[in-house]
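Every protein chain but one is kept in place in this view of the complex.
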Amino acid sequence: MTKTADVVAFERNVTKALDDGQLRRNLRSAMTTLSQRRRALFADAEAFEQLRAQGQSIRRRALSRLPELLEQLEARCTDNGIQVHWAETTAEANAICLDIIRRHGAQRVIKGKSMVSEEMHLNHFLEEQGIEALETDLGEYIIQLDGETPSHIIVPAIHKNKDQIAHLFHDRIPNAPYTEVVEELNAIARQELREKFRAGEVGVSGVNFAVAETGTLCLVENEGNGRMCTTAPPVHIALMGLEKVVEKLQDVPPLLRLLTGSATGQPITTYFNMITAPRQPDERDGPQEVHLVILDNGRSSIYGDPERRATLQCIRCGACLNHCPIYTRLGGHAYGHVYPGPIGSILTPQLEGLDEAGVMASASTFCGACEEVCPVKIPFTEILRMLRNEAYARGESEHDVKGHGYRYTTVEALSWKSWALYNTSPGLARIGSQILGKLGQHLPMIGPLKEWTRTRTSPPFAPKSLHQLAQERGLDHDR
Amino acid sequence: MTANARANILSRLRATTAQGSFAVPDAPAIAGLALNLEERIDRLRRMLETMHAEVWVVSSVAWLDELKARLRVRTLNGLLYGPGTPLGAALEAAWEENLPPLVPYVEPVEQCRERLFNVDAGITSTQGAIAENGALILWPSAAEPRLMSLTPGLHIAVLEAGTIFNTFAEAIDQQGWLEQGMPTNALLVSGPSKTADIELTLTFGVHGPKELAVLIVA
Partner (left out) sequence: MNDPSPASIPRPGKVYYFGTCVIDACFPQAGLAGIELLQREGVHVIFPQAQSCCGQPAHNSGFPDEARRVARHQLKAFPKDDPIVVPSGSCAGMLKHQYPHLFAHEPDLDEVRRFSSRIYELSEFMVKVLQVRLEDRGEPIKVTWHSSCHALREMAIIPYAKTLLGQLERVELVELQNERECCGFGGTFSVKQPAISAAMAGDKVNDIVQTGAARVLSTDCGCLLNIAGTLGYRQLNVPTQHLAEFILERT
């Protein structure tokens, strides 16, 4: 069977990741810690169920009124003095940012952590335009130094250990001494970035929640770099996916607790930053201009289908990554796209098309660990199954996911048809199981059996099936 | 381009493309914390201390003396403050020579960037605090701008015990955030800046303050 391009690329990445013992040790240790911390914070299972039922309800209520809430958000923000921009594509969003940056004659932007900016490949785009985009979150700073992309949506440099970071800093930062002491590495980054904050021209950030009721942009962070980027420069550009809006200010407290608790087991982050307006005439600091860029990039097509819409409930806590047995073994880079892990596996094929990223939906055993921890109860396995169905659905498909039917082959379709025939024809099954029982260990090692036996002994096909044994024992078979 | 984008996006969001419904389940209201004042102070203190903040619970009579005593033993190049606030007036009235000099934040940031980035300490008042998650509420203002709690290595926050709420939701509700309108910037602060980006090892003092000291005036 010929493999599709996404499958070939993924398999190559998987082999590379699995062969990297250091990576696997780094990931296992980090994911174990993150899940233990989360479990400790949400130790009361009943209280957690109540809280996440609230989270689910808030997110679904917001999505059920999404167009109205976006209009309300825009109106409130505009009243408050925040300039709102809409972008259908990442190219449009990048152009909007460039335009703002150019208008201010800025040569450099300082960035707080934003997955939407990763989705836009904003840094790369700006650099092509001769503008430096500097990541200021420590994790993002580390991977930017190494020319990498985030491997996790919350802890972007989680795939690296301190020795690797020690070498990186020593090699790439002028005059940085070699040290493996985490506090000292941290101090080196602080020193490097402080200069940049002082001179910052344009700050860029993401948005964790946007409150329609008040036109408030909420940002969650620990390091203070997010506050720096949104406070020190004269211009602040906030980037958000259009699903990030919530209806009311009172929707924020439960979501905040769910977000920080699910992500890292913290009752709250060091800073929760709520921005409602640019600097007022009597104020002494804060940006004079605040811009909000609302990005679609395929989200509205997900929204149009009520079954797919649940994908947009996500608050990007990363808990599904931390608990995913597959993410834990591969890390984020192997997925080959911006959003890895379970959330990436349901989101990316819908944003980029199945023909680009459909293989991500097959990177799941349906173990359900992601669903168990998701703070807004996204039905991951249902959506993954839907995407697998779409991958093979030719012609008109039920959910019309971009690239549907890309994985269809006559051979695979025929083999499932035969499987169905076999399992609906008792006579055929009887003969089949007798053959299987006789041949047993002498089956030819081809197809699935070949894959199976690469690392396992062959299945121990029994000489007599349960059907046969039940009959021999005279079990009642139909009244 | 932008005008079209807006119309296109909204019209796509309004066009449902597939059958099925999108249910919005009701969620039962959660009974929040209900602690008395003493318990709220205690919980806030514990939570802040866990996050490496230093907490001093002091009386309304003694708080200034306590603050001065603690600053006297430190070598700090200055204390950034906001003149024209009750806190600023109290500091000015009580300040002494052997203390870190008071540094007023009176000019726009563009004219005092160096000073703001070099001063060792800053002191602000607070809007309140949240016992549940151990956070201070700050509403930076014209008199106490945003950077005061961000650029100095030591941030001292003065909190009136009576403004410690059980939960974030309770603070929003009882302080009437909606009714009075949101400030340009509202903040929750739960400790000195920190990171765990290297091997999840928690270290304090990244881009924001390295130390947070909270004076709870009871």
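Letters A and B mark the chains as written, and numbering starts fresh at 1 in each.
Going forward, contacts are C-beta pairs under 8 Å (C-beta built on N, C-alpha and C of every residue); 3 or more make two chains touch, one makes a residue touch a chain.
This structure is a prediction, so every number in the text was calculated from the model and none was measured.
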| item | value |
| --- | --- |
| Touching residue (missing chain; options A:I101, A:V202 or A:A369) | A:A369 |
| Given A:L41, A:I173, A:A187 or A:A429, the one touching the chain that is not displayed | A:A429 |
| Absent-chain interface as seen on chain A, which is shown | 11, 14-15, 18, 325-326, 329-330, 362-369, 371-372, 382, 385, 388-393, 407, 413, 416-417, 419-420, 422-424, 426, 429, 433, 436, 448, 451-462, 464-471, 473, 475-479 |
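Methods note: only the chains that are shown with their structure count from here on.
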| item | value |
| --- | --- |
| Separation of mean Cα positions, chain B and chain A [Å, integer] | 30 |
| Partner chain A, residues of chain B touching it in the complex | 1-2, 5-6, 8-10, 12-28, 30, 47, 51, 105-110, 113-114, 117, 132-135, 140-142, 145-147, 150, 167-169, 172-173, 177-178, 181-201, 203, 205-209 |
| Chain B-touching residues of chain A, taken from the complex the two chains share | 26, 29-30, 33-34, 47, 50-51, 53-54, 56-58, 60-61, 63-64, 66-67, 70-71, 85-88, 92, 95-96, 136-139, 142, 155-158, 160-162, 165, 182-183, 185-187, 189-190, 193-194, 197-198, 213-216, 222-225, 227-228, 231-232, 234, 242, 249-250, 252-254, 256-257, 264, 267-280, 282-286, 294, 296, 300-301, 303-309, 398-400 |
